[in-house]
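One protein chain omitted, others in place.
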Amino acid sequence: MPARVAVNGFGTIGKRVARAVSLQDDMEVVGVSKTKPNYEARLANKEGMPLYVADSKNLNEFREQGIEVEGNLQELLTKVDIVIDCTPEGIGRENKKLYEEADIKAIFQGGEKHEVAGLSFNAFATYDAAYGRRYSRVVSCNTTGLIRTLYPLDRMFKLDEVFASIIRRGADPAESKGSALNAVEPSLHLPTHHGTDVRTVMPDLKISTMAAKVPTTNMHVHCIHAKLRKSNVKTADVLSLWDQMPRIKFVSGKHGIKTSGQIMEIARDLGRHGGDFAETIVWEDGVHVEDKSLYYYQAVHQESDVIPENIDCIRSMMEMERDATRSIRKTDKSLGLV
Amino acid sequence: MPARVAVNGFGTIGKRVARAVSLQDDMEVVGVSKTKPNYEARLANKEGMPLYVADSKNLNEFREQGIEVEGNLQELLTKVDIVIDCTPEGIGRENKKLYEEADIKAIFQGGEKHEVAGLSFNAFATYDAAYGRRYSRVVSCNTTGLIRTLYPLDRMFKLDEVFASIIRRGADPAESKGSALNAVEPSLHLPTHHGTDVRTVMPDLKISTMAAKVPTTNMHVHCIHAKLRKSNVKTADVLSLWDQMPRIKFVSGKHGIKTSGQIMEIARDLGRHGGDFAETIVWEDGVHVEDKSLYYYQAVHQESDVIPENIDCIRSMMEMERDATRSIRKTDKSLGLV
Amino acid sequence: MPARVAVNGFGTIGKRVARAVSLQDDMEVVGVSKTKPNYEARLANKEGMPLYVADSKNLNEFREQGIEVEGNLQELLTKVDIVIDCTPEGIGRENKKLYEEADIKAIFQGGEKHEVAGLSFNAFATYDAAYGRRYSRVVSCNTTGLIRTLYPLDRMFKLDEVFASIIRRGADPAESKGSALNAVEPSLHLPTHHGTDVRTVMPDLKISTMAAKVPTTNMHVHCIHAKLRKSNVKTADVLSLWDQMPRIKFVSGKHGIKTSGQIMEIARDLGRHGGDFAETIVWEDGVHVEDKSLYYYQAVHQESDVIPENIDCIRSMMEMERDATRSIRKTDKSLGLV
Partner (left out) sequence: MPARVAVNGFGTIGKRVARAVSLQDDMEVVGVSKTKPNYEARLANKEGMPLYVADSKNLNEFREQGIEVEGNLQELLTKVDIVIDCTPEGIGRENKKLYEEADIKAIFQGGEKHEVAGLSFNAFATYDAAYGRRYSRVVSCNTTGLIRTLYPLDRMFKLDEVFASIIRRGADPAESKGSALNAVEPSLHLPTHHGTDVRTVMPDLKISTMAAKVPTTNMHVHCIHAKLRKSNVKTADVLSLWDQMPRIKFVSGKHGIKTSGQIMEIARDLGRHGGDFAETIVWEDGVHVEDKSLYYYQAVHQESDVIPENIDCIRSMMEMERDATRSIRKTDKSLGLV
């Protein structure tokens, strides 16, 4: 029997998670929930996703606007094995008691603190630790992107220390708030939480991060300086390592792909749904080893890179697949990440 | 036997035209051509589009970079019935003699002048005039967008006069040149060519236009003031008229779709290839009739709105379908514009 | 004795009004007020502007942060002849009763409705009507910009009808909210209020407007189509008319000034305080008359174009100068607008 999944919150992440779940042969979307009768509620109807209101008292408001609703969130939770909480930052924590009452498993997103779930998830690093667990938390898009390249580096070459500067996109393409139109805004609280968050998955890594928000809607870009313990590592060794990893994809300035906008164009040309790019993208001619210092740039599509991680996390927590690599391969095939 | 089509130029428009042709059951892409061995040349290989070099002397350069090439443009032209010229502005005119020598039909794009082809094409307005012709020119994205809403208005209510201000996107998403980062640049040569260009298709329309370039990569937005000859036209009459037309799509600020970025998000959510939106998008709550003045906003996806027009133009010129409406319906179904 | 002036609200407009008042020889800034102890409160201290808190209960908060405060708004109002209300939209209306209680004159800004003051002010058009009045309202930046070019046109050539599309800057340079980073947002409520607002000053003008917000911090740009009643008006006649008017300044694309960013650069090169440009800027090679239709582009610096108007308005309401032209000349000289 497929895993019965609820998606609480049908926004930027939630709508993608729901779609990805619906593409799996071992899980199904029982329903999704929305707070407000907005565009995304209509989208759920259009996509045939059974829709539930987060709060019963808004039920009429949805129906008056011609949006079909099946019931409320509590009702949805009684019908599922696991809920993917895709609500805004800080709300997941409050929802946890609902999930406890419903006696179901739950996955939180990176906007929540590690402590909410007690386990932070990345498919390469903590798939086994999540196996059969009741609660997990898929780390944020930036953290996921960092772990994807750092985890294999650490396994193969041992990382001595990592310093990363994160050039954050100011807002998502359809958002109308947040960032200055023509300015850069550094994250003044130092070091930023990104390094701390990587350590929820790779606890022994010495990593510090800085970050600044810039006026683009296209991807986060990371400038990474990683010090390796191993000697005589060549640039080619690093490229070769990453080349074997799923969810890492190379682009090349030499072939004309110089900007994050051009990377997104590749996703469009590939016919990826929504023009999404769930892989971590590394500029292969922007990787450079000098002595024991490795420098590289990578780009992270903030809207989609955590989506395959959520699928693997369901599979691990629901004990549907014992082997991380097999789950990753299955997920990636279903999502066209090949 | 399907129409044998060449696409000369495999850039923003060319790659979309080639893909659209390949989705038709009555035409096939025999080959596409590129000048330089860049990212898009690789894309042609990846998509299995037979690739020809525009200039034989660059053939080795392509092959040295591992790009498969079938031959040169002249060779390609001998194998086809019709070529879609998607080369940059002004180059099409020069290519015309090649097409004459090859004795094939040719479609030019809106960057070329009307005189190059002698007929300017829009599927609603000049399908019949293009039937069996040797040369046609599909008008530009902005002109196509304007005609889609103005042509039915003129047929139904008679247009007295139209004034439109065109807020142009500064560059396409993957481009790195052109527009100021934080400024508006008006088109000082007045009135701008857009109105003149509309008249290549609707010669009797009194229309004048102004335009300014702004720092966005997402769609052109038109502010249109159309004076109607007919009295007592209501806003609802206009909406009802457009609602029956293919290739016009409504969005609503009331449902939260307030920006051109949110419109593109709909295309992404709909799973449109490349996140493209080939329809002309009208804000239904941004349409207003007062006395005989109609005001409305529309948005045009510069990269894709001419694509279905090119398909219909092939069908008309190749005498494959006598009826415009049937061609339009067939094209739209194949491209998922429904 | 110089007019004693209070400036209520020391933000984008207020800090400029206060500075402009301080440059006049017939008026003085008695004090300015702030709600919060932020950067601009510190600026008032640095500039030696006596600072008052809008609400007494925040007085300690200011002092704890080392900001010097003279007292509260009510105290300030007892010391002045006139207050310039530069508070955010809609707050001015609520403040009016404070001004009535203090028995002082008051000028409101364009965010307030015409009815708050009963008279809408532009130095060219309604200086005389404001003479000796208790309340006036200086119209908004866009409205001021429109009136500056339309009023002389109407006087000289009679305007039959005007249609303007307003390309609005998304946010001010130091703001971090509001506009989408990469999208255009039309003002869906049609026709927009800008036309209505022009009629508070030019009641007989037939004008309709549309507007859209774009991602720039540099100036609003207007695309204007004005129909003249008079025949045989030449482009040169229009240029010659505007050339004689204060507060209209030409730039030329032929000299390389093509964007609103380049216009602001001129203000910087001229050494204008803050890089402000209080004049309405017209592209002289973007003015075109065809039959009785006049087309032109103009740019309006949203932060500063109403500043000289406020100074003239004080002078008129305080009966300090009977003649509009003399006041305008005095103001412009003091502000370096020559």
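Which chain is which? They are A, B and C, in the order written, and residues in each are numbered from 1.
The working rule: contacts are C-beta pairs under 8 Å (C-beta built on N, C-alpha and C of every residue); 3 or more make two chains touch, one makes a residue touch a chain.
From a predicted model like this one, the values you see are computed outputs, not experimental measurements.
Contact with the chain not shown here comes from a single listed residue; of C:Arg63, C:Lys206 or C:Arg268, that residue is C:Arg268. Residue B:Pro215 is the one among B:Gly145, B:Gly195, B:Pro215 or B:Pro308 that touches the chain missing from this view. Within the complete assembly, B:Ser179 is the residue of B:Thr126, B:Ser165, B:Ser179 or B:Gln262 that touches the hidden chain.
Listed by residue number, the positions of subunit C touching the unshown chain are 15, 38-39, 42-43, 173-176, 181-182, 217-218, 255-259, 261-262, 264-266, 268-269, 271, 273-276. Residue positions on subunit A in contact with the hidden chain: 163, 165, 167, 180-186, 188, 190-191, 208, 210-212, 214-219, 221, 223, 225, 253, 258-262, 264, 283, 285-288, 290, 293, 295-297, 299, in rising order.
Residues of subunit B in contact with the chain left out of this view: 170-171, 173, 175-183, 185, 215-217.
Keep this in mind: only the chains that are shown with their structure count from here on.
The touch graph of these protein chains is complete, with an edge between every pair of chains. Between the Cα centres of subunit A and subunit C there is a gap of 47 Å.
Work out the mean CA point of subunit A and of subunit B, and you get 36 Å between them.
Of all residues in subunit C, those touching 2 or more other chains are 180-183, 185, 215-217, listed in ascending order.
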